[in-house]
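Remarks on the structure that follows.
Removed: one protein chain of the complex. Kept in place: all other protein chains.
The block that comes next holds chain A.
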Amino acid sequence: MKKNQLFDKRFLMTFFSVIAVLVIVPIFIQRPFTVNVLILCLIWSIMGIGWNFIGGYTGQVSNGHALYFAIGAYTGALLLKWFSITPWISMWIGAAVSALVAFVIGMPLLRLSGHYFAIATMAIVESARIIFLNWGLIGGATGVTFLEKNMSSFFTLQFVAKHPFYYVCLIFFALMVLLSKALENTRFGFYCQAIKANPESAQSVGINTTKYKSIAYMLSAAVVSIGGALYAQYIQYIDPMMLLPLSTSMLIVLVCVMGGIGTVWGPVLGAFLMTFINEYSRSLFVHINGMNFVVYGVLVILIVLFLPKGLLSIRFNKFYKKERKSHD
């Protein structure tokens, strides 16, 4: 396969314009709340891209990616707190741990399909939450607070202002988008999509489905874990109840479905939409307990019902119709 086929021209144009917008826009924003929302958008994009490898391209819908989010967050936090290891390194350790856990968990679970796989991954997250809650060494139910003021903020990735952290997230975001696109156009990506389309016929043409599902699952775990590490450095406090409820796992899925499953830009679009709805409804209805989730839930139901293939499908539909008309 030729190397220049990895990124087609249209993708590169979209990519550079998106990155350019994301670099320039925050310069004009002074309000910390808005930058905060943008940082969360980028982190959720990274996690959505991660989930997309297994759920979108390979078609194994996992409802338990909160586990890798938590592993990434805890590894980054604890290594910084105990051994003063910079997150620049520890996030890759966290990714490796996540991939290892995904390998072990994937062996029995990836043989399951449909609802069974989803419920099994939910059960794994539930077990993980109980273990994390009762494991005194890593803070148990009280969690970990790890504000480090003695070391330089570039070393600990803990900044007083929000802008520097935003640009750090942007670097990882750009890397993950490139990774996602690169995988889509490699042999590995084609195998994954074949497994999604029809596992039996993929097997019959000689694709080792178990192996490729396992690799996709490990990869997706590693990417989500990097998102978790960034999140932990940003919030500077983590506990199991915050990282491991069912809603975290579902939100990762939601981000992809909103944008468009199995596409490069789908999770990104979905993450920006969902985070904006979530954060702004939270700040708007701060005085009414629970109102923000009601608004959020109703909006999600409406979008899922009326755009089941995600936001990206709107543009494709129009494009497709125009093309057909010109042919007629």
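Here is the rule we use: contacts are C-beta pairs under 8 Å (C-beta built on N, C-alpha and C of every residue); 3 or more make two chains touch, one makes a residue touch a chain; residues count from 1.
The criterion applied here is as follows: contacts and distances are computed from a predicted model.
Novice: Looking only at the UniProt record of the hidden chain, which name from "Pyruvate dehydrogenase E1 component subunit beta", "Cytochrome c peroxidase", "EfeO-type cupredoxin-like domain-containing protein" or "Branched-chain amino acid transport system permease" is the right one?
Specialist: Result for the unshown chain: "Branched-chain amino acid transport system permease".
Novice: Please pick, from A:S127, A:T142, A:N208 or A:S283, the residue that touches the omitted chain in the full complex.
Specialist: Missing-chain contact among the listed residues: A:S127.
Novice: Across the whole complex, list the residues on chain A that are touched by the chain not included here.
Specialist: Per the touch rule, chain A residues meeting the hidden chain are 61, 108-109, 111-112, 114-116, 118-120, 122-124, 126-127, 130-131, 133-134, 246-247, 250, 253-254, 257, 261, 288-294, 296-298, 300-301, 304-305, 308-309.
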